[in-house]
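Here the complex is missing a single protein chain, while all its other protein chains stay put.
Here is chain A:
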Amino acid sequence: MKINAQGLYYRDLNERIRNAVESGTNTIELDNVNGQYFIGDGLNKPVTITINGVPGNDLAAFMNGATIIVTENAQDNIGNTMNAGKVVVHGHAGDVLGYGMRGGRIHIRKDVGYRVGIHMKSYQENKPVLIAGGNAGDFFGEYMAGGVLILLGMFSDNPEKDKHGFLFGTGMHGGVIYVRGGVDESRLAKEVGVFEVDDEDRKNINEMMSEYCKDFGLDPTVILNERFVKVLPRSKRPYGNMYCPMPK
């Protein structure tokens, strides 16, 4: 099913999407999207929505099992508190991606903004994965509590920019970040350290990159021919003693 979103107000567009999903449509293609907020929010069914154009903020918030493919760039706040499903963005994306995300996957082909993966978390079998193919701004993995972030630094519109910004992993206390080609250790937050990947990591990276490459028609060997490093929190409770110091 196709919907022409040209000039359509976000509420009307989202209502039409919900009605289509409700009536059993499995694949929806949205043409001429430009700036409409909240697309795919709270969708509970395994439908696939293809977005031609630039969707507005809060794409796929609270999403629970749907797949969204954005053929262009996307904006801020993708996948806020997302439970399950997948978002694939063929261009770049903005700030605060995967905020509090607790399941599903977000694959961004190019650059991402600030505070990517902020407070991602995992629980039992729910393990969110967010992969950015380009460069990232400051506060990558801020307050991260669980799940996986991967930064490739390969497919950027701004290759002159550094692969990642300052305060990398600030406040991180769970989960894991993999970075292709190493990190700038002078930009790491004090809560995190850099480690070599082990066989288990390699297996996971291979699995995740193969799915990522499938989404974008890329050859995984081009990505996997470089070493990855692992960034982990040094402590699970970095601020445990901040307000109420405990005896050592």
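We adopt the following convention: a contact is a pair of C-beta atoms (placed from the backbone, for glycine too) under 8 Å apart; a residue touches a chain by one contact, two chains touch by 3 or more; residues count from 1.
In this section, contacts and distances are computed from a predicted model.
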item: Among "Transglutaminase-like domain-containing protein", "Glutamine amidotransferase family protein", "succinate dehydrogenase" or "Transporter substrate-binding domain-containing protein", UniProt-listed name of the chain not shown; value: "Glutamine amidotransferase family protein"
item: Listed residues A:M1, A:A20 or A:V54, member touching the removed chain; value: A:V54
item: Of A:D31, A:D157, A:E207 or A:E226, the residue in touch with the unshown chain; value: A:D157
item: Residue, one of A:F139, A:Y178 or A:Y212, that touches the chain absent here; value: A:F139
item: Option from A:G79, A:G94 or A:G117 whose C-beta touches the chain left out; value: A:G94
item: Contact set of chain A toward the excluded chain (per top definition); value: 10, 34-35, 37-38, 41-42, 53-54, 56-58, 61-62, 73, 75-76, 92, 94-95, 111, 113-114, 137-139, 157-158, 161, 165-166, 186
